[in-house]
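As you look at this complex, bear in mind that one protein chain is not there, while each of the others sits in place.
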Amino acid sequence: MIFSEELQIVTKHQGLLEITRKVRDAVTNSCVQNGLCTVFVRHTSASLIIQENADPSAKRDLEYFLNKLIPENDSGFTHTFEGPDDMPSHIKAALTQTSVVIPVVSGEMTLGTWQGIYLWEHRASPHSRTIVVHCMGED
Amino acid sequence: MIFSEELQIVTKHQGLLEITRKVRDAVTNSCVQNGLCTVFVRHTSASLIIQENADPSAKRDLEYFLNKLIPENDSGFTHTFEGPDDMPSHIKAALTQTSVVIPVVSGEMTLGTWQGIYLWEHRASPHSRTIVVHCMGED
Partner (left out) sequence: MIFSEELQIVTKHQGLLEITRKVRDAVTNSCVQNGLCTVFVRHTSASLIIQENADPSAKRDLEYFLNKLIPENDSGFTHTFEGPDDMPSHIKAALTQTSVVIPVVSGEMTLGTWQGIYLWEHRASPHSRTIVVHCMGED
């Protein structure tokens, strides 16, 4: 069984946006009971991570730290014509994930109790992001 | 053929713990000859990487560098109630991997000569970590 679905996610600004429920719905729609769920973001200035979904302060500190680690207006940057947040966005995407792969067992992703799947918007302005959710396995 | 197994790994402290042999045993148990092996850690303060397994000094320097890059007690952190090592753990996990996917060809993972699979415990105190090893393919 192979199933794929595109999600369109509208982001308002920089930051982590939880998409676990949308991915879980796609896994349910796929009817895959045992297999793999692959989540793939079709952009280079947004990325994916699996992170703690229990306490919003963890999310906030992740955003804070990555902004501190990769600041805008680095005097060495030459790729600047799309704005000061663009090159840091590509670097943040390179240091996190374009795809995450999660085993599916008995119809459920094997996420831990506190794990959520997040789209990380790295650009400052709103964007429409396309994510492919792909499920492959047996029903 | 689809096979999945949970590994329970007890960690003693922060650092890289090689799990290549345990993953290899799961691949053998799966009877998959050609396919994919996915290793997935069900936590957000521990992560996975594939790294050099020849010289322990590479492992030590990786631990040293990540601790220097993401120090405890950053004055900007707000997620502090689980201890000073908790928020750095989430950041280290976000910058490394929650899952690694390795092709299986002729019954063997296609790891290079010096590649090992590691669980990276980011917390200071001992933890019991659950890892899913999932194999899918043909026998």
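Letters A and B name the chains as they come in the text, with residue numbers starting at 1 for each one.
Here is the rule we use: a residue touches a chain if its C-beta (ideal position, glycine included) is under 8 Å from a C-beta of that chain, and two chains touch if they have at least 3 such contacts.
What you see is a predicted model, and the numbers here were worked out from it, not measured in a lab.
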Suppose we count only contacts with the excluded chain; which residues of chain A make the list? 2, 4, 36, 38, 40, 42-45, 69-70, 74, 76-79, 87, 90-91, 93-95, 97-99, 101, 130, 132, 134, 136
Please give every residue of chain B in contact with the chain that is not shown. 34-36, 49-52, 55, 57-58, 60-62, 64-66, 68-69, 95-97, 100-103, 105, 110-115, 136-138
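In this section, only the chains that are shown with their structure count from here on.
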Can you compute the centre-to-centre distance for chain A and chain B, using the mean CA position of each chain? Integer Å is fine. 20
